[in-house]
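In this view, the complex is presented without one of its protein chains, the others remaining in place.
Think of it as A, B and C in the order they're written, each chain with its own count starting at 1.
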Amino acid sequence: MLRVESALAAAQAESGLIAPESGAAIARACETAELDALAIGLDAQASVQPVVPFVEALRAAVPEVSRADVHLAATSQDILDTASMLVARHALALMLESLRVASEGCAVLAHAHQSTVMAGRTLLQQAMPTTFGLKAAGWMRGLDDAAIAIKRVGGGLALQFGGAVGTLAGSGGRGMEVAARMGESLGLRCPDLPWHVHRGRVVELASSVALAAGAASKVATDIVLLSQSEIGEVREGVPGGSSSMPHKQNPAGSVAVIAAARRAHALMPVFYASMSGEHERSAGGWQAEWGALSDLFLIAHAAVEGTARVLAGLRVSPERMRANCTGDDVGEAGSLVRHALAAHRRDWRRIGAR
Amino acid sequence: MLRVESALAAAQAESGLIAPESGAAIARACETAELDALAIGLDAQASVQPVVPFVEALRAAVPEVSRADVHLAATSQDILDTASMLVARHALALMLESLRVASEGCAVLAHAHQSTVMAGRTLLQQAMPTTFGLKAAGWMRGLDDAAIAIKRVGGGLALQFGGAVGTLAGSGGRGMEVAARMGESLGLRCPDLPWHVHRGRVVELASSVALAAGAASKVATDIVLLSQSEIGEVREGVPGGSSSMPHKQNPAGSVAVIAAARRAHALMPVFYASMSGEHERSAGGWQAEWGALSDLFLIAHAAVEGTARVLAGLRVSPERMRANCTGDDVGEAGSLVRHALAAHRRDWRRIGAR
Amino acid sequence: MLRVESALAAAQAESGLIAPESGAAIARACETAELDALAIGLDAQASVQPVVPFVEALRAAVPEVSRADVHLAATSQDILDTASMLVARHALALMLESLRVASEGCAVLAHAHQSTVMAGRTLLQQAMPTTFGLKAAGWMRGLDDAAIAIKRVGGGLALQFGGAVGTLAGSGGRGMEVAARMGESLGLRCPDLPWHVHRGRVVELASSVALAAGAASKVATDIVLLSQSEIGEVREGVPGGSSSMPHKQNPAGSVAVIAAARRAHALMPVFYASMSGEHERSAGGWQAEWGALSDLFLIAHAAVEGTARVLAGLRVSPERMRANCTGDDVGEAGSLVRHALAAHRRDWRRIGAR
Partner (left out) sequence: MLRVESALAAAQAESGLIAPESGAAIARACETAELDALAIGLDAQASVQPVVPFVEALRAAVPEVSRADVHLAATSQDILDTASMLVARHALALMLESLRVASEGCAVLAHAHQSTVMAGRTLLQQAMPTTFGLKAAGWMRGLDDAAIAIKRVGGGLALQFGGAVGTLAGSGGRGMEVAARMGESLGLRCPDLPWHVHRGRVVELASSVALAAGAASKVATDIVLLSQSEIGEVREGVPGGSSSMPHKQNPAGSVAVIAAARRAHALMPVFYASMSGEHERSAGGWQAEWGALSDLFLIAHAAVEGTARVLAGLRVSPERMRANCTGDDVGEAGSLVRHALAAHRRDWRRIGAR
């Protein structure tokens, strides 16, 4: 929120809406003010949002002459939504990095096990042979598709700036100019219209993150199933223990991923419900988004990071795979794996992460 | 499903996997066979999917010499998923057309009411003035964003072809070639890998449709609120009646849209849960998708179409808007509306509908 | 709805609100009138509910002198909600019967396999031995708990009668008397207050049904897992076929149950959202309930009935269970099974079904 108020003041100074000295003073305060986050949080209850006490605290940190220039022409939602998008950008970058590690873990397995024959199973019945390489390539593809979605959404994250009811009132006719400058300085897109009550953007953001959790849950589900005592084709590198049976080797990492994915997905309805926000500011929907979005970032990231960790340590038993499988016609599994690995390299070049 | 089996046979004939006569005979049967959909539906229960009895019925309609060439190297999910994507393409086109009509309805209102001052309301409290034009432009933007998402998803709809466990076994090493030909003839993308158990694609498809329902629900919510007796700023052209109070003018169309959007959004968890499908074919998740996807197409389309209808007949009362509103500083509402209308025209040119 | 209007007229005649002749005429019309359900359904769209055209059609079937007495003092929601509760009563009875059959199927297995040792598995890892009887007893207990919940909810199903805004206006001060009589004749509870916008009752109704689907999904999940090729401890009596692999024996019935349970559970948010209905009649929430409740009854019942069918035909292999299991200390499994069977008999005696 400090960065948003700072960018706002800078843009307004450049546009001649406030004095350059005010812009500088506000920027300085945003960098050096030591705000009491706990006090702001507690005061937030009264107005059902933290921006009111936050702006008050920020004003107190600015020389008196510039106080009226703090938060000029902005509404609380401008600050909170824009700040959320800055947080989202960071969260998506972390997610992308974890997806890359997890997907790379799959790529290594796909390459190493191109010729490792195992039973293909449909409806949990043995069907025809496949290779572990192809299975790992499928996991990789799921993660890569999520990464593409996150990259696209990340590129579209937009500034929020509309003032009290989205008309840019109070900006002296230079509101669109201010928005453009803010967008540039914050590295966010300047949207065609304020999106205070048009939350499709948040749904698309949340969807991309939930997609990543879903792709992770696929890997974890297969690993739990392949780890079954009677199948034993893979094993987590550091299995979980049991309080009553010392011999047990639980696929604890994968189980945690499955649990996290379920919780992440359960958050989605909150975002959809927020799409029908009332008039110029939602009376409940928007407010429900905040915690849900934070939780989603944390939980979905835990799912993907956990998957990466499990993949990195995975012990594969080609012998058990071979023993459990009858037949050896794996069709074009080899070509498919090579094709998928090429697509994987192509996609990550485009994503440009590392 | 007939179109998919036909395209499969044609592609296999072109690739030399089956005799040209078989390809022709199967194509002919797919066009002329009169299958008993009800019988197939009833038989579907036994195998928990309709492809088994469908293929049996199709084979019976093909000359004996070609029967073994029907459904060659394919698995049930290849046919069902690909057929679903053909249905989806059609459903998305209908949705896009309804979104266009609804959004155009907003554009007309946005243009006509650029200068119609009304109260802006946040948390359902009067805040500062806005214009009805800007409100309508916001609705339009929400619908346009959904249309863009649907257009993007529609362009990525992909063929499913992998055979029993996704290895392309049974295709004599020419499976990838067959897939490419099928994709071309059906107008679907050829994916990097079969996606039998990687359902991110379905989640993205469903998300785009749910987004449209959400954008519709925003319009409907505002109309219901503006129609309140004490506010009376808009009124549906054909309000709904009451069984006990003949004088009532219920915003029935909008209420139906809100109800539909809620039901549409409730379907989303089904798709997310399907992402953790087991091994090479899901044991429950995939099967839950079918009805959910059909319902989603129907219900979400009803929401958008209903919104278009309500918008087309909407009675706006600038007098009540003026009377309910104190103040007249609408900031840059006019510029924002013009900007949004330009973006609307740009986006629909790109979408290329009509 | 016909039964509700009939009961309403009878109660009003008994309370002296309408002439006995009117009561009789309306009752007759409700029994003999041949209404055009399709036409009513189509007309329902205009008022976003079917009661308006329904009452109109019913009035047309009543002698002119009694027409004004049809639907007297009632509101559409009185009729629709009460009719829903009559449907619910029937649906719950069907559900209870299917639960009884499914649970009885478990009881038979629990009794027959009290001493059938098998591996107990936690986090899908073999842990310590258990018996198949104890596993089946656990399934039974889950189904029995759902049956108890359904029985309780079924006993509390309540009439809806409040008139236009829930004040009983139009009933000449005898509304509470009319309600009491209606409740008696329809066999529904007379609630302390009309519950037009207090939908906790519907949530509790839906929850009990969803609970049954959940108990069914537990049985199906275990059967799918025990049916795995590598485990082979049970097998469905009539396994599902495959379009590409004639040898496959898919646990099709169980997979269908899992899919149904997921769809049933996805409907729950619709009911919760309806709890925040606006003022004296919800603008969207109530309307979303209708289809969701019908779907829930159908889908959840399919889940339970499918489970009963699978259980009835289940092939159990004590040999494979023995072979897959090391150790034989099954603790107090036998006593637990006997205890659970006694509780099962006790609970169904109380439920009183058959």
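Observations, loosely collected:
Note that a residue touches a chain if its C-beta (ideal position, glycine included) is under 8 Å from a C-beta of that chain, and two chains touch if they have at least 3 such contacts.
Predicted model, so just to flag it, every value in this text is computed and none were measured.
Across the entire complex, the residue among A:Val108, A:Met176 or A:Ala259 in touch with the chain not shown is A:Ala259. Of the options C:Leu109, C:Ala210, C:Val234 or C:Leu296, the residue whose C-beta touches the omitted chain is C:Ala210.
Only one of the listed residues, C:Val51, C:Leu72, C:Met85 or C:Ala283, touches the absent chain: C:Ala283.
Although one chain is not drawn, the whole complex shows that of B:Ala46, B:Val108, B:Leu123 or B:Ala343 it is B:Leu123 that touches it. Screening C:Pro63, C:Gly200, C:Gly237 or C:Gly313 for touch with the missing chain picks out C:Gly200. Hidden from this view is one chain, which touches chain C at 75, 120-124, 127-131, 134-135, 137-138, 141-142, 145-146, 149, 163-171, 173, 175-176, 192-195, 197-201, 203-204, 207, 210-211, 214-215, 217-218, 220-222, 225, 258, 261-262, 265-266, 268-269, 272-273, 275-283, 329-333, 335-336, 339-340, 343.
Of the residues in chain A, those that touch the hidden partner chain are 45-49, 51-52, 55, 71, 73-76, 79, 163-164, 170, 220, 224, 238, 240-245, 250-260, 262-263, 265-267, 269-270, 273, 283-285, 287-288, 291-292. Contact between chain B and the unshown chain involves residues 119, 121-128, 224-225, 227-231, 240, 242, 245, 248-252, 255, 269, 273, 324.
Just so it is clear, only the chains that are shown with their structure count from here on.
When chain centres are defined as mean Cα coordinates, A lies farthest from chain C. Put simply, the C-alpha centre of chain A and that of chain B have 25 angstrom between them. For the pair chain A and chain C, the distance between C-alpha centroids works out to 39 Å.
In whole angstrom, the spacing between the mean C-alpha positions of chain B and chain C is 30.
Shown for chain A are the residues in touch with two or more other chains, namely 121-124, 127-128, 225, 269, 273.
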